[in-house]
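Everything below concerns the one structure shown next.
Missing here is one protein chain; the remaining ones are kept as they sit in the complex.
Chain naming follows the written order as A, B and C, and within any one chain the residues start at number 1.
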Amino acid sequence: MLSFQCDYNNGAHEEIMHRLLETNGESLPGYGDDKYCISAKEKIRKACGREDAEVFLTVGGTQTNKIVINAFLGLSEGVVSADTGHINCHEAGAIEDTGHKVLTIPHENGKLSSDSLKKYLEKFFDDEAHDHMVYPGMVYISHPTEYGTLYTKDELKNLSEICRKYDMPLYLDGARLGYGLMSDGTDVTLEDIAELCDAFYIGGTKVGALCGEAIVFTNRKPPKRFFGIVKQNGALLAKGRLLGVQFDTLFTDDLYFEISRHAIKMADKMRDNFRKKGYEFFIETVTNQIFVVLENSKMEELKENVVFEFWERKDANHTVVRFASSWATREEDVEKLNELL
Amino acid sequence: MLSFQCDYNNGAHEEIMHRLLETNGESLPGYGDDKYCISAKEKIRKACGREDAEVFLTVGGTQTNKIVINAFLGLSEGVVSADTGHINCHEAGAIEDTGHKVLTIPHENGKLSSDSLKKYLEKFFDDEAHDHMVYPGMVYISHPTEYGTLYTKDELKNLSEICRKYDMPLYLDGARLGYGLMSDGTDVTLEDIAELCDAFYIGGTKVGALCGEAIVFTNRKPPKRFFGIVKQNGALLAKGRLLGVQFDTLFTDDLYFEISRHAIKMADKMRDNFRKKGYEFFIETVTNQIFVVLENSKMEELKENVVFEFWERKDANHTVVRFASSWATREEDVEKLNELL
Amino acid sequence: MLSFQCDYNNGAHEEIMHRLLETNGESLPGYGDDKYCISAKEKIRKACGREDAEVFLTVGGTQTNKIVINAFLGLSEGVVSADTGHINCHEAGAIEDTGHKVLTIPHENGKLSSDSLKKYLEKFFDDEAHDHMVYPGMVYISHPTEYGTLYTKDELKNLSEICRKYDMPLYLDGARLGYGLMSDGTDVTLEDIAELCDAFYIGGTKVGALCGEAIVFTNRKPPKRFFGIVKQNGALLAKGRLLGVQFDTLFTDDLYFEISRHAIKMADKMRDNFRKKGYEFFIETVTNQIFVVLENSKMEELKENVVFEFWERKDANHTVVRFASSWATREEDVEKLNELL
Partner (left out) sequence: MLSFQCDYNNGAHEEIMHRLLETNGESLPGYGDDKYCISAKEKIRKACGREDAEVFLTVGGTQTNKIVINAFLGLSEGVVSADTGHINCHEAGAIEDTGHKVLTIPHENGKLSSDSLKKYLEKFFDDEAHDHMVYPGMVYISHPTEYGTLYTKDELKNLSEICRKYDMPLYLDGARLGYGLMSDGTDVTLEDIAELCDAFYIGGTKVGALCGEAIVFTNRKPPKRFFGIVKQNGALLAKGRLLGVQFDTLFTDDLYFEISRHAIKMADKMRDNFRKKGYEFFIETVTNQIFVVLENSKMEELKENVVFEFWERKDANHTVVRFASSWATREEDVEKLNELL
């Protein structure tokens, strides 16, 4: 069975497994005070071009979004997000569980446009009753988005400018950040993100790790008591080494970027194949996620040999499905898929 | 440097590392639907003697306590705990963060006595103003306790009886459960716990795993939307296999019990050594934690070669410190420590 | 200056003031145990045709919505509402503050249609990932709506049927309930509401009281610890008599209905006047709120003598404004307004 279902079907990159094994017998302090956590954070700061950044290692994406958003927002404030944002759709209400509203704006290709953000804010402050409403306290974007699309550097700049004007932190969910940075279709670097956002996280779980995300604060300090907030949200592992060793490995010799690059190459090949065979794309993407419209009969036929993800019904006879590549995708599997198309 | 600082300084048991490596290349479904999670749960049910139990795998202890307690309690209800309970002291307010009060009762050797619980409940319901007070909604105990002590079977039975009388779930925090079950000083089995508690968790992090705890519901069903609650608390790993493989390994061929037994043997040896050399114990324990009173000069001397944990000042010249064994403690290190005493 | 700004500009109905004064010197038990609270609840049960109902008196609308919705919902559940619902717009995030998402559906004339609710629920349960999403746990409607519109009995029946099918409480926000029940344009009675909803509140603040709302549970019991929930949300007045006397008065000799009827008569007269003079209505209403499109020059002219509420800009030259009548509206003021139109 071929699997293009998602980017978290496989274990960890072999180098990570190797390092976990190699360091397994060492006796190390807990709660993130071990040398691997310290080294990982140092390497991440360097990769971001920001020696002054503060880095925290957490376990998963929903948890990370919950922690950062809750820590940034004050009472009666909400987080502005495209309506397709992961925090609005697939986190089982994690944000609301912290007492905060997700303030949604209709997405444009999965993105929050600076125009619509601007209009939203102007309308809000224009409203005489806005003191009775939830204040927009920060902005959440994902990059790549849930639709596999990317912000351009100009788009990020515009969002950043608006956020600074309104004194709202700009926070970027980088669950698949590597796949965004290594796309041929982007002009955005990790340094750009560090400069334009106030905080973001570099996704490990979907980019080669068993688990783990790295929160980076650049233009704002971590909110007060951030260590305790991480702890009370269950993101502080007693064996912090599990996260430290993984991120230390990912940020040694550019491993994170190389394996991301591989996923993009595999996705590009798949996209070419779909295009050549005349398949319709639901949305144009330049990252590791590909959204294709399939005839239902073709879909059923493919299912016998390939695992992929149902996205949505298009009409009575057609369905939108998603194929995802990852750091672990084998070129031979991409070729086998092509034969089945 | 010898380390008896805690039971989470080392990586994972080698068999776990071996199995993680062995299964690493497999393509598996996410979020706990993989075969290792399924198998692990089945083995845990068997070990508990309860085929009808429901098992959930989570990442860490604070997170697990937060999830179970929040899910069991209704609004305006609190959880009753010994004042020394981990949830009351060292979880950075995780329980209160869910909106619930920890209702404390003074501990007896780290334990919640059924007598004091009974008196607490009688006084509560006797109080004419109790409708203005936080209702005792469930009971939390840890076994072993934070002081390394254990409940007897009779003590557990009495607590269980009171909880059933008052229709309150009894929940047991088993962060170090293996070390409790394998102690010579216990008459409590895993089956007893499954029978007498409504829910409990079997600690993995401190007993051989890199991370991971297994929640077991026996005499109550998991609260409604439990899957979503686990998700919104960041305890649902995309790569659930990380937890599945670990617990599947721990519950294959009694590994969990064997490595716990080893830790107890090492602790017993250390206890004997301390006793023979005339050291005073702060509290008598039968598990992997040993609390000893050291003269400050001796403490400073030992610190040069041994890592152990400060517990509390006793007087101007004496300090209480903790030595902990674990599944990873080497007999030769215990002997080396003895030479230094 | 004429005021048609809203329905809470005036104090209380004179009969309420009279009764508050008359009973002021009596020494009464606190926290709702006084005879006026008891009598008020009894009269409300009768008015609803439900001797088995349970009634709680609270202070204000936002508070009441917060309490009932929080008490009905479980963790990881949200409340379904029209996007124009008061809880979604003008309660400063009170619902999210309790940890729950407001799940919005586009309104139709301020209402939640049973068709769109049905489609929403079908789509939700159809989604393979719905376990990662916020569960629809209950339905919120307001009657009259924020747009002054009313549900028909058939519409309520359809909503009620869907809610029962999906085992979700149906909760009705009756901040202006009197003005809905006394409209010529309704076929819905208080008994209908008691039969078709699980809980609702009868608004006092906007219908003659100084403050106060009456929550009525008919087809579901009040959630566990409801008294404590009311208390911890600051809705339990030490001097519960303030609410008891007011509601006892409102539900003596049909005062609540009579004063509501007066407001409707005044509104009908105003509507006629606007219509006769050729004003355009933004939305057709049959309750005490009238939404009219004004030329900006006319709006400025009127503002010199009349207070009314800005609703929204229509275009460069026109504005939507709201005129509201209430139990306190004087016929002579309606006539004076007419002269100014």
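One rule holds for everything that comes next: a residue touches a chain if its C-beta (ideal position, glycine included) is under 8 Å from a C-beta of that chain, and two chains touch if they have at least 3 such contacts.
No experiment lies behind these values; they were computed from the predicted model shown.
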*For the chain that's not shown, point to the residue among C:C37, C:L73 or C:A94 touching it.*
C:A94
*For subunit C, which residues touch the unseen chain?*
1, 3, 5-6, 8-12, 14, 17, 20-21, 23-30, 58-64, 66, 91-94, 97, 205-206, 210-211, 228-229, 231-239, 241-242, 307
*Kindly note down the residues of subunit B that lie in touch with the hidden chain.*
75-78, 89-93, 96-102, 128-129, 131-134, 310
*Footprint left on subunit A by the chain that the document does not show*: 70-71, 74-77, 99, 131-135, 223-225, 227-229, 231-232
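The rule we apply is simple: only the chains that are shown with their structure count from here on.
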_Fitting on CA atoms only, what is the rotation between the copies subunit B and subunit C? Please report it in degrees, nearest 5._
180
*What chain is most central when centres are computed from CA atoms?*
A
*Please compute the C-alpha centroid of subunit B, do the same for subunit C, then give the distance between them in whole Å.*
50
*Please work out the Cα centroid separation of subunit A and subunit C, and write it as a whole number of Å.*
42
*asked:* Going by the contact rule already set, what residues in subunit B reach two or more other chains?
replied: 228-229, 231-232
